[in-house]
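One structure coming up, written as structure tokens, with questions to follow.
Omission of a single protein chain aside, the complex is shown with its protein chains in their original locations.
Here is subunit A:
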Amino acid sequence: KFRMPTADNLVPIRLDIETEGQRYKDAFTWNPSDPDSEVVVFAKRTVRDLKLPPQFITQIAQSIQTQLTEFRSYEGQDMYTAEKIVPIKLDLRVNHTLIKDHFLWDLNNYESDPEEFARTFCNDMGIEDPEVGPAVAFAIREQLYEIAIQSVASAREIKISKKGRRGAEHAISSKGGGNALDLMKLFRYNSSVVRKRKEWYVYEPIVDILSNEEVDALEAREDRNTR
């Protein structure tokens, strides 16, 4: 059954609202079992705290509500839960910190906790900016969410194709879950679990602290991309 493959079933919510020349971008995790009245409360609180014009309240609430409903629409459906170790890529910038990372995540582990990962990551990498943690957790969650949605779609396709197990394998390979297949190839023969040295750089986390000019340059580039 569909759910986020993490210990708690939290929804990643991304907000990007522009009204009257003011742009509000935000990303956070939401607990879908909170009552819907929370949405408005949260919107009002945020607008008040950030001193945004009051038109934002309805827009924020609507956006959150839409994403929540979308999440809930997936809820009853089946998810294809095969062996799935997927790569998760982190490539984000929070204030002055730039993070690049690449690691594998087990989709079948329903006890996994992106928040815990983020906390440990920040502690280990000595990141001082406290806003990085939530951003990392959010990025992980978002990707997991995407993958979960894809697995729902693939489950549907499998039902339609009705080819059984072989069909399932084909479906996986065509879906780009080929990563899982690669792993099976990897572990099949006498290869060890330890990663080859030449591949270390791919999976190494990179944390860069940027200077102000670099930050400005990057921001300008991002804005240009989004427009």
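Brief remarks follow.
We take it that a residue touches a chain if its C-beta (ideal position, glycine included) is under 8 Å from a C-beta of that chain, and two chains touch if they have at least 3 such contacts; residues count from 1.
In this text, contacts and distances are computed from a predicted model.
Between the names "Glycine cleavage system H protein", "Coatomer subunit beta", "SWI/SNF complex subunit SWI3B" or "Transcription and mRNA export factor ENY2", the one given in UniProt for the chain missing from this structure view is "SWI/SNF complex subunit SWI3B".
Interface note for the absent chain: among A:Glu18, A:Glu38, A:Asp124 or A:Glu204, the touching residue is A:Glu38.
Of the candidate positions A:Leu50, A:Leu104, A:Val202 or A:Leu218, contact with the unshown chain belongs to A:Leu50.
Summary of contacts with the chain left out: across A:Glu20, A:Glu111, A:Glu199 or A:Glu213, the touching residue is A:Glu111. By the touch rule set out above, subunit A reaches the unshown chain at residues 7-8, 10, 28-31, 34, 38, 41-42, 45-46, 48-50, 111, 113, 115, 118-119, 130-131, 133-134, 136-137.
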